[in-house]
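In what follows, a single structure is set out as structure tokens and then discussed.
Shown here: the complex without one of its protein chains, the others still in place.
Chain lettering (A, B and C) follows the sequence in which the chains are written, and residue indices restart at 1 in each chain.
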Amino acid sequence: MNRPDQHVGAVIHQANFIAGNALEVPTLKVLAQDGSIYPNAALPEIDKDLALKIYDTMVFTRVLDERMVASQRQGRISFYMTCKGEEASIIGSAAALTDHDMIMAQYREHAALRYRGFTTANFMNQMFSNAKDLGKGRQMPIHYGSNELNYMTISSPLATQIPQATGYAYGQRLQGNQALTLCYFGEGAASEGDFHAGLNMAAVLKAPAIFYCRNNGYAISTSTDEQYAGDGIAPRGVGYGIETIRVDGNDCLAVLLATQEARKYALAHNKPVLIEAMSYRLGAHSTSDDPSGYRSKDEEELWAKIDGVQRFKLWLEQQGWWTEEQESERYQAYREEVLRELKVAEKIEPPSLQELVTDVYAEVPAHLSQQLEQLETHIAKYPSAYPSASKGAK
Amino acid sequence: MNRPDQHVGAVIHQANFIAGNALEVPTLKVLAQDGSIYPNAALPEIDKDLALKIYDTMVFTRVLDERMVASQRQGRISFYMTCKGEEASIIGSAAALTDHDMIMAQYREHAALRYRGFTTANFMNQMFSNAKDLGKGRQMPIHYGSNELNYMTISSPLATQIPQATGYAYGQRLQGNQALTLCYFGEGAASEGDFHAGLNMAAVLKAPAIFYCRNNGYAISTSTDEQYAGDGIAPRGVGYGIETIRVDGNDCLAVLLATQEARKYALAHNKPVLIEAMSYRLGAHSTSDDPSGYRSKDEEELWAKIDGVQRFKLWLEQQGWWTEEQESERYQAYREEVLRELKVAEKIEPPSLQELVTDVYAEVPAHLSQQLEQLETHIAKYPSAYPSASKGAK
Amino acid sequence: MAEMNLLHAINNALDLAMADNERVLCFGEDVGHFGGVFRSTSGLQDKYGKDRCFNTPLTEQGIIGFANGLAAQGAVPIAEIQFADYIFPAFDQIVNETAKFRYRSGNEFDVGSLVIRTPYGGGIAGGLYHSQSPEAYFTGTPGIKVVVPRNPYQAKGLLMASIADDNPVLFFEPKRLYRAAIGEVPEEAYQIELGKAEVVSPGTDITLLGWGAQMEIIEKAAAMAAEQGISCEVIDLRTLAPWDVDTVAESVTKTGRLLISHEAPLTGGFAGEISATISDKCFLHLESPISRVCGLDTPYPLIQEKEYVADHLKIFEAIKASINF
Partner (left out) sequence: MAEMNLLHAINNALDLAMADNERVLCFGEDVGHFGGVFRSTSGLQDKYGKDRCFNTPLTEQGIIGFANGLAAQGAVPIAEIQFADYIFPAFDQIVNETAKFRYRSGNEFDVGSLVIRTPYGGGIAGGLYHSQSPEAYFTGTPGIKVVVPRNPYQAKGLLMASIADDNPVLFFEPKRLYRAAIGEVPEEAYQIELGKAEVVSPGTDITLLGWGAQMEIIEKAAAMAAEQGISCEVIDLRTLAPWDVDTVAESVTKTGRLLISHEAPLTGGFAGEISATISDKCFLHLESPISRVCGLDTPYPLIQEKEYVADHLKIFEAIKASINF
């Protein structure tokens, strides 16, 4: 029942506006820059195994990013995007989940996929669009996905995954299997209408989803002051009646803690949670981008200094769980592995010509079979003009 | 420059979520139910002339709504929507503007158009889709618009006017003519993606727009608890960094005060303002709707008791500006006027057949001229089958 | 068998689908307690609970985004868009997401269980925002099926087939017929195969092709033509994407003439695609140009609706013109 007194809290008799910055949003920090824990800080549930798995994923991601940017420069792959600067944020949040939880990401979160178990070969096959790519060579590099690992295939149109995450989580709730959906998106994507729809619906329909905003300062060249005029994305949570927390995205322990708590809350109450992780996109937007056109080296250096990987490593060392020796060994091992798998993947043939028409529908309809047939006839006339025929793939 | 300390207010070391209802939004009230002013309440700028113009518009709107619902029942017009219950909210806000300000409404705000000077004949011509309808008989009843009166023609798709209002206001700011745009929308429409886009862009691009949410408890059959889980629409303003106020929508003086202050603020700072007016849709959603299927009589009566028109009238009487005699005279006069104009309008011929193809483009392109020509030839063969030919219009 | 109008037939199909599979969900604006503004989901919330039949907030892009996620999760969402005129805010979710979900993931994920229902079409004095027939925006989008029933029996069978189909289906309901079309409908579950056109009445001189509410008008014109001794073969396309080229081509090969009629404007309407394809397939059999009788190339008007629409008289004249070519 809609009652006249429903929304009436306090009554005022002067036209006092609530200021645009009325809501104070504090930031959760656990790990200081020197690798120590803040006095009185709560700790996430973490043991040595988990800590090392997190750090291992960080190292792998750094190596992968470095290698693939180089490969793109060499013309071996067409495109790449790094998650440099946001590893702590991405891996810390992924580590708070169980494998049954669904991850719906934007694109810059391959570290979470690695954390889930995507192999180096899996990565390479996708980026080289070869016959072993789970996505059958149909999407640009970094558009990974894996049903087995509960990691939804990336879609380029921004923010579309947000209301989808709401639906996915709603389905999970109805099935009652204590799993939820974590949805990543950038502070830029949060300007899309789909963000609004997804969060509001999640709150109203009680979908156990964690909406995880990676606020990394930029949407391509657009800085946050041209993206929003409020205090970031967190205050919007309150607009939807959603429990919200802001966290230092370069603080892996804070991210882990916030996400663990969010997961418990979401499942216990069948409600969404919004997390805003403050971090910085240390690299270019993508290999097609040159950030020197829109931001200063000074700014980049300021952020590089508070890097989350370094911070986490210092903490590991203080725990006695990691040494410089292990560090260089692991980097070395991953560099070799990535290079080795890269060389394997780039030699694997492309998907067969038939894959041009599969998966448009569950079965190939008549008109697509005909189009494929005509194409095959045509290619047979000009085999040298088409890679599929000239490379002998099929 | 994006700095690491940019969004960092307080720092916390425990995962304390901000509650979904963390923001306390008070409600502005000036006029008590008995027509008295709350002690210490600020008053809007209002004199006798303005007060009587407001009340006159209230009376006209009540009469119009009553008559047109009856006309629809009689089959004279196809469709109607009343603004019953929200007159104080709509007229009070319109009265805070100058004639140069643009009004972009949703559909339930014809009282604001009347306040601007739309004549009774104007209303009737639109609802009877006749040749004198400014909209050339192309839209359903109540989709009014007037360039002269700076009242944008209503569009059925919900919320589309919200980002448009941002653009309009941006254009007004660049022209520097101290005018702004007031945009009305329902609490239901506020769930659309266009709401999010429009408000965020207004805040970022500094558009002097007043976003006026009529929270009337329902979107057709959907009550507010199925529309949002937060504390109404107002807290969203803070999410965008927009100055915001909630007002008792049945309190015409509070609405007038809030809107007058909002206008001053928006023009002085080139910034948007969000107003949420709490009220109730006393009537059915439209003449196609029967609310008994989704809400109780009790609820309706609860709200009818705190009607804004009655409240404003009591205040007028206490000022000595209005009497029962004037009241019945005015009602009588408007009933006669509406009936008279209705009878005139329903006899005016429909727009000419040519209007079928005008205004699709600025000029009628060749293919549409041809289509019209073919149509004319066809109609000439079957004149009795087509109203335009059988009624002799053209 | 029971006598049902088109609304009842749809309500009945939804009811059977929900009873059969607890993963079937119905939702949209006003769909829950109220049963939808046209009442097609009437009674379903009472029967199956609020978790399975519910109101959504007022956001079409959200409804379809949510539905895509649900379908990917394994549920069977049946999402309602209140009027087809209001499907456009969801256009990105449909065209870039629903339609490409399976393809882009290499079949790792799909939304094949999704059905989107929406009332379309004119004839109800609804003006430009309650009368549109936007099917052609979707028939040009690989990855979705588009279905339009013409009467209660067809509506139930096609809807049940759409729910069972392992592809996302856009199901357009002719709202003008919701209460106007009444017919015998089996009470038990049944499906009408998607992708197959139906020869509604055989004929020899010209093929008349349409779908949805337009079929009634085409049949009226065919009756007028019959009085003049012209024998029309009337075909209901039923599934518009992917469409049944063979049935249409076979008919046109026989009759030598084709007329297509739809409510949407001529230019860019789906009749153009059909005409292009059939011209190609039946080039040597066509005895006159393929005729398209459609809405004018303007938004849908209000007061001049009668003049605007592709009515039986316009179709009748076009049949004669085709025969006399």
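Here is the rule we go by: a contact is a pair of C-beta atoms (placed from the backbone, for glycine too) under 8 Å apart; a residue touches a chain by one contact, two chains touch by 3 or more.
Note that the coordinates shown come from a computational prediction; the quantities given were computed from them, not determined experimentally.
Across the entire complex, contacts from the unshown chain go to A, B, C.
Considering the full assembly, A:Q227 is the residue among A:T120, A:Q227 or A:T244 that touches the omitted chain. Touch with the chain omitted from the figure is made, among B:H13, B:H143, B:R246 or B:R330, by B:H143. Considering the full assembly, C:D85 is the residue among C:D15, C:E29, C:D85 or C:E219 that touches the omitted chain. Residues of chain A in contact with the chain left out of this view: 78-79, 129-130, 137-140, 143, 155-158, 188-189, 191-194, 219-222, 226-228, 288-289, 293-294, 350-351, 353, 355-357, 360, 367-368, 371-372, 375, 378-379, 381-382, 385-388. Against the chain not shown here, chain C presents residues 61, 85, 88-89, 91-92, 95-96, 99-100, 103-104, 128-129, 136-137, 139-143, 241-242, 264-265, 267-273, 275-277, 279-280, 283, 286, 288-292, 297-299.
Residues touching the missing chain, restricted to chain B, are 102, 104, 133-136, 138-139, 143, 145-147, 152-153, 155, 157, 160, 162-172, 174-175, 181, 193-194, 196-198, 200-201, 204-205, 358-362, 365-367 (touch as defined at the top).
In the analysis below, only the chains that are shown with their structure count from here on.
Distances between chain centres, each the mean of the C-alpha atoms, put B farthest from chain A. Here the chain pair with the top count of touching C-beta pairs is A-B.
If you average the Cα atoms of chain A and of chain C, the two centres end up 39 Å apart. Residue positions 193-194, 196-197, 200, 204 of chain A are each in touch with at least two other chains. With touch defined as above, residues shared between interfaces to two or more other chains in chain C number as follows: 54, 56-57, 59, 61-62, 89.
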